[in-house]
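Excluded from the complex is one protein chain; the other protein chains are retained at their positions.
Naming follows writing order (A and B), and every chain is counted from residue 1.
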Amino acid sequence: MTHKEFMAFIWPSLLAMALFIAVPIISVAYQSMFVEHEQIMIETETCGPFGCTPEVAVDQDAMRKVREDSPAGRFNGLDTYTNSSHLATDEITEIVATSENFGEIRDRIMNLPFYKALIFTLSYTFIVTPLVIVFGFIIAVVVNSIPSFLKGPVIFFSLLPMIVTPLVGSLVLFWMIDSRGVVGAFLQYLFADPSLSLKASPTLTWVTLFVYGVWHSAPFAFVVFYAGLQTVPSDTLESSMVDGANRWEQIRFVVMPYLLPLATFVALMQLMDNFRIFEPIIGFSASASATSLSYLIYTDLREAETPLFGSAAATSMLTIIGVIILLLPVLFRNAREFNRKA
Amino acid sequence: MALFQTSSDNPAAQKSTALAVLSVAFVLVWLFIAAFPFLWTAWGSFKAEGDFFSRADWMNAIAGPATTAQTGGAFTLDGYRGAWIEKEFWRAAMNTGIVTLCVTMISLTLGTLGGYALARSGFRYTFWILIAALVFRAMPHVTLVSGYLLPFFQLNIWGYLPTTIIVLVAINQPFTLWMLHSFFLSIPKDLDEAAMVDGCTRFQAFRLAIIPVMWPGVVTTGLFSFLLAYNDFTTTSMLLTETNATMIPKINSFLGSTQEEGKVMYAVAAVVSAIIPLFVLIMFFQRQIVSGLTAGAVKG
């Protein structure tokens, strides 16, 4: 394929991504290196329905000039990245210098918001991703073996966890896992522990989120593998049967290698999605026990009355860097394969 | 298509009735886990809020004492009536129809062209384009959407369906590209190369040799594009006005900033009714997924 042909095919796609993703990423990266101008304040009196109080306010006339001179704000270099809400380099240096033992270092670092979020994000990513792949694969193999008139309904019901909007899905699930809800009551009965509450204990909250993650994403892996299974050449399978391979050996030596590229694909997508985990934390009101990097961005941008764009930008860039680090092994493999192909 | 089918002419199948039983049991358990919350919701959508979200006893959701007390019957259509008639949910359903249809079509058109090019070009930059697409996908959507607001307001394109459609297409493009690229890699190169030897241009080869066999991949990718547009909340809630709202922001508005008595059931009813078109869709397309590629590749 020539360069010209290649461009002819790919330009609409590239243009869309450049305009709506690449440009925003560049502007976010730029923004992350700036902080707001020093605010010029004036003392005023604020009056309202509940009386008057002396307050301060931003001096608009003075600020207008400053903002016009440099709209992006004050240049701050990488300081936002290293401040105590992000990588907290100074705090860590101090913690390491003043702590008595490793346990104390660990506990004190875990108290820093970024690292607390990072630990949950990583745990979630590395527990949910493999489980999703394994479950998705098993479901795909088994569903593939059922009579074809049942396949349609089975596929539909298997997809439900992915289809039902998380907005209401988590509302209903959150109610079901309440200690009075159907699942919560069942678990209390199962473990014979009437005080069991999935909402209160940090450990159980984590487990709940992991289970939800696998439940929600397994259909994705299932569909990809299922579609892949349809393309496994039947003559290869038949010849393996002639060679006396049993079903497990068929799966192990014929199907799995064949589906490996798809597994890589699922792994790539799942690693990324799981690293950006956010909605379940809101849906399950889990922020007391679990915060993620995306949750930090959300609190900076959305929950805050005064959005902290620089801080959110820095966390976003750190998320991207985190994803790149996670994907490096997969990328290297792809690069090798690509070189072989080319 | 003979893979693992338990027909008697398959020699491997005969010795594995135990395995067959096991796999049937597995499917049943999985179906239960996958479908139970939804079936529970579907059942509950015909009950009053006091029953479905009962704290006294979850059995109330099945028996429905409050529903009987409030409406006189064990089942009520109040949730559906409220959502569809009082709150005009059909408007949101129509918007969702437009958005999902456009997003899926545009995504797939751009994605098949791009994915095909990436799968067939051996130049080094294709690798880097794929990597860049991955990095693009890593960007948290919350940040992206907040960044769109100001330019969109300045261009006066905020709040309209086409803007949202294009944004959803773009956000989804890395995924679509990757997925279709993988599928095109699995289509033998000889197909289009043979066509080109016969004197076709690259585009003709794509049209005549590739398009007929690409549908399983496209349908599967399309399913995900569809679900993304259908279920999106982050983007649609921030980029659409109340009148242009799609289903998910509309459902969120039933929940409101504070939940009013009974309105939660509008949301539950809306969710249940929103699933029905998907059921039809999947029943229709699952045949495509199953029968497409193998048949096409053999014929080709």
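Going forward, a residue touches a chain if its C-beta (ideal position, glycine included) is under 8 Å from a C-beta of that chain, and two chains touch if they have at least 3 such contacts.
The rule is simple: contacts and distances are computed from a predicted model.
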Absent chain [UniProt protein name; select from "Transmembrane prediction", "Cytochrome c oxidase subunit 1", "Carbohydrate ABC transporter substrate-binding protein (CUT1 family)" or "4-oxalocrotonate decarboxylase"]: "Carbohydrate ABC transporter substrate-binding protein (CUT1 family)"
Contact partner of the left-out chain, one of B:Ala48, B:Ala83 or B:Ala267: B:Ala48
Touch criterion as defined above, residue of A:Ser70, A:Thr93 or A:Asn111 at the omitted chain: A:Asn111
Contacts of subunit B with the absent chain, listed as residue ranges: 48-50, 53-56, 66, 70, 146, 149-150, 152-154, 156, 158-159, 237-238, 241-243, 249, 252-253, 256-261
Subunit A residues touching the omitted chain (full complex): 35-39, 41-58, 60, 63-64, 73-74, 76, 80, 83-85, 111, 113, 174, 178-180, 197, 199-202, 284-289, 291, 299-308, 310-311
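Here is the rule we go by: only the chains that are shown with their structure count from here on.
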Distance between the centres, which are taken as Cα means, of subunit B and subunit A, whole angstrom: 19
Footprint of subunit B on subunit A - complex, ascending: 1, 3, 5-6, 8-10, 12-14, 16-17, 19-22, 24-25, 27-28, 138-139, 141-146, 148, 151-169, 171-173, 175-176, 178, 180-182, 185, 215, 219-220, 223-224, 226-227, 229-232, 234, 237-238, 241, 245-247, 250, 261-262, 265, 268-269, 272, 275-276, 278-279, 293-294, 297-298, 301-302, 307, 309, 312-313, 316, 319-320, 323-324, 327, 331, 334-335, 338, 341-342
Footprint of subunit A on subunit B - complex, ascending: 1-6, 11-12, 15-16, 19-20, 23-24, 26-27, 30-31, 33-35, 37-38, 40-41, 44, 53-58, 61, 109-111, 113-114, 116-118, 120-124, 126-127, 129-144, 146-148, 166-167, 169-171, 173-175, 177-179, 182, 185-186, 202-203, 206, 216-217, 220, 223-224, 227, 230-231, 233, 248, 251-252, 255, 264, 267-268, 271, 274-275, 278-279, 282-283, 286-287, 289-290, 292-294, 297
